[in-house]
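Of the protein chains in this complex, all but one are displayed in their positions.
Up next is subunit A:
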Amino acid sequence: MNSQSPIKQTFTKESLKKQFRLSEFLSEKIITSVAFLSIAIIFLIFIFVFKESLPLFSFGNKAKPNTEIQSNTDKPETYGAATEELKPETYGATTTEELKPEIYGSEPVSNEELKPETYGESKKEDLSVPLADEPMDAVSENKEGADNTWSTFFSTEWVPVSDNPRFGLIALLIGTLKVTIIAILIAGPLAILAAVYTSCFASNRRKEIIKPIIEMLAAFPSVVIGFFAMMVLATFFQDVFGYDSRLNAFIGGVAMALAAIPIIYTISEDALSAVPKTYTEASLALGASKAQTAFKVILPAATPGIFAALLLGVGRVFGETMIALMATGNAALLSANPFESVRTFAATIGSEMAETVFGETHYSVLFFIGSLLFIFSFILNAIAEFYVKGKLIKKFQGK
């Protein structure tokens, strides 16, 4: 761009000064701003997520009109009646008609054809019987107002779309932990052993084949893994173990292990390779076998890195949405049985965010779950950063 003739180059104090180049200046600024932008974006996302869940924390009555179904609570089966005053246009003309918005089109739907009527009188009577017979149990009641959905947070039922919605986070939390533990129990040992093999035992040629292949697992979109788990793994494991529900925490855990293995493997492998050669050489020189060196010297020395790898794997599984959505069955059951369906935090957000009405309690609760996920991953990262760097490294380096 700037061609300066090198012929008469005299070095004055001026010319030795750093020259101002616009391109350099711009690229430097852009790189700096990108670096700071990511920090800013993370904070903005967190602020947004937390802000949307804020209505939950206002203990006044303000949030009450936002809740989805406030007028239907007394008589759940009269679907149309609650809307009476909302539609004056058609309401005035025919008072007995089912209330609905104005109709446009050559073929207006007559009263009998509208949904609530489609079933005929007899059917309505039929279904009102079970409603009367079996009122909600006391546990499931949501005391709106004073404590505004908080009362249901520690219940076990997750029924957000209901005449009295219940947001039992406990069942979701247990479900998430169940899937995470299963996934890490499977992925952790497999990935770490694979890493030990490639870094300590495998020949260079094998290493060059195995490493990229395992890392390729990370390239699978989670939808594909989820679909594979739903269609193939679920049937296979049901045949093997003979449990009851086809889609369950175990299947979800297996599928998520597939997603977590490449992460844990890559980072553990790096940690193992980063152990100074002197350790290995010293150990071998003292007459230790290859296996003894690997498991007694290299593995302990790499523990901080492996620990960090596991934490990152946990983070991946904890936030995984698509696999959970497809393979875990998504039923918020509270049980210790790993072969029961579960519902995870992330899957709940993924499946329910799409159609919640902005500003209502359900929406806020979903964002609250989002904040929980964010805080959890923040804590995990903090542990990985401070505990591992601070304590473990010092311990293993003998400082």
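Note that contacts are C-beta pairs under 8 Å (C-beta built on N, C-alpha and C of every residue); 3 or more make two chains touch, one makes a residue touch a chain; residues count from 1.
The definition used in the following text is that contacts and distances are computed from a predicted model.
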Candidate names "PspA-associated domain-containing protein", "Extradiol ring-cleavage dioxygenase", "Phosphate-binding protein" or "NADH dehydrogenase subunit H"; UniProt protein name, chain not shown: "Phosphate-binding protein"
Contact residue for the chain not shown (choose from A:M231, A:A291 or A:I383): A:M231
Sole residue of A:I41, A:I213 or A:V357 that reaches the chain not shown, by the stated touch rule: A:V357
Touch criterion as defined above, residue of A:L22, A:A35 or A:A285 at the omitted chain: A:L22
Absent chain, residues of subunit A that touch it: 1, 22-23, 26, 68-69, 71, 76-77, 79, 82-83, 86-90, 100-107, 109, 113-116, 118-120, 122-123, 126-131, 134, 136, 157-163, 171, 230-231, 234-235, 244-247, 325-326, 329-333, 341, 343, 351-358
